[in-house]
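For reference, the structure I am asking about is given below.
One chain of protein is taken out of this complex; the other chains stay put.
== chain A ==
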Amino acid sequence: MNGQYASLLIALPLISAFFVPLIKGAGKNAIKSYLVLITALQTGVAAWVFQEVYSTGKPMIVMAGGWKPPVGINLYIGHFAALFVLIVAAVSFLMAIFSFKAVNVEPIDKYAMLFLLLMLGATGMIATGDIFNLFVFMEITSISAYALTAYNKTGEAAEASMKYIVLGGIGSSFFLVGVALIYGALGTLNMAQIAQLASTLNPTVAQVGLALVVFGLAVEAEIFPLNAWAPDAYQAAPHPITVMFSAFVVKAGLYAMARIVYLMKDVGSWSSILKLLVILATLTVIVAELAALRQRNVKRMIAYSSISQIGLIALAFALGTQSGVDAGVFHMINHAIVKALLFLAVGYVAVALGGAEMENFRGLGKRMPVTAFTISVGAIATVGVPLFNIFWSKIRIILATLSVGYTWAAALVLAASVVEAVYYFRLLHVIWFEGTGERMHENMAMGIMLLFLAALVIVIGVYPSYAWNLAQKAGNDIFNVAQYVKNVPLMGVGA
């Protein structure tokens, strides 16, 4: 089949979101089923793209409008994009099913549209090969995220969304100024051409432009000084949306950051940007872990834990070596699975028992054994116990950090892991050894989804080589810029 059909990844969610107003009258369950159907279709397309890219080993270049880059905009679906587009679609599919139980606030038709567009935005951010188009997709992602954060219409949700919208607005305007500066200096917006011309860039311009772009993306990517919105937003958003935030929205921001930083590899002031990123990433890990320690709300606690894991990924990307990037991508995959599992389970408990406070988790092991079991798997995996998937990626990140010589960063991150273990084991203690209760009915569909994710965690933990292979290929896609430039069929404009 023609590679251009990969553009369906963008076209399908878009046309389906525009279609929702027409079936608005069909009732709540019809709209929710429609959401499941569309996300299932999207997963199918993504699986086809994944299969195609990994079997041929060549990226798919979608040229919108038939114009060759840099005149037109191209999508670059290489190993990384193919893998994460599949993760985005699959997680969205699971969350569409979860929405049946978790979302009962009106208006459901608007929820369905925003849900689809959030998925679209993340897909576009990961797939695009043009820096201004990246901005457009980032806006799609973040504006639908603002609206979805406030969707529950409580005071808390409105406040969280307000924080997010102000920080996000400042971040994206900085990003835009950065893009303008880079365009002003180079005269092109195409990522491949930017990478080609990066060495000719004036070092001051490059430093300012790159810093602005990184600063703008850091809001989406939840890097330390700019992530204050995240725990509030995670806590206040509808449960399926929290899963999507943690499983792929933040990953899209992180990936975009890594991609742009590595495009500018030839710039003179590159290493100073990396050093700054290492410091910020380490701070992200430590601050988030310490904040998680004293949370009484389990959803908020896991939100902080998610931020600290993101810091770990950012650290891996900021090392500037092949092994670091590979480890970062591997951690991205593992974190997407584990955090989807944890937020899904906690969200389910909150729906069933009315709130995610620590008290509700007392005796959960006796009341909802399947959910409690999967929470335990997720918690143990996050801490990084061997035979669970995160162990492998964490150890690779730490080894990569040590090999570059950042011993202090590795030590601090490891110390933060101890803190993580403390609060996760406290949660496990509350679940299994405190309180009593009658056994409750657990929903079948939920149980299957939870067990499926838990099984993934353990399978990757026991046989990490397949996932590690995927991660290496995807990491190479980010790190090996020369190959990236070679893959994009640039026409000889101005060069």
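Going forward, a contact is a pair of C-beta atoms (placed from the backbone, for glycine too) under 8 Å apart; a residue touches a chain by one contact, two chains touch by 3 or more; residues count from 1.
Rule of thumb we're sticking to: contacts and distances are computed from a predicted model.
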Hidden subunit of the complex - UniProt protein name among "Cation:proton antiporter", "Exosome complex component Rrp41", "MrpA C-terminal/MbhE domain-containing protein" or "Coenzyme F420 hydrogenase subunit gamma": "Cation:proton antiporter"
Of A:Ile77, A:Leu94, A:Ala185 or A:Leu315, the one touching the omitted chain in the full complex: A:Ala185
Contact residue for the chain not shown (choose from A:Phe50, A:Phe93, A:Tyr151 or A:Phe479): A:Tyr151
Option from A:Ile15, A:Leu37 or A:Ala482 whose C-beta touches the chain left out: A:Ile15
Residue of A:Ala81, A:Leu117 or A:Ala292 touching the missing chain in the full complex: A:Leu117
Where the missing chain touches chain A, by residue: 2, 4-5, 7, 10-11, 14-15, 17-22, 24, 62-67, 70-73, 106-107, 110-111, 113-114, 117, 120, 124, 130, 132-133, 136-137, 139-140, 143-144, 146-147, 150-151, 153, 177, 181, 184-190, 193, 202, 204-205, 207-209, 493-495
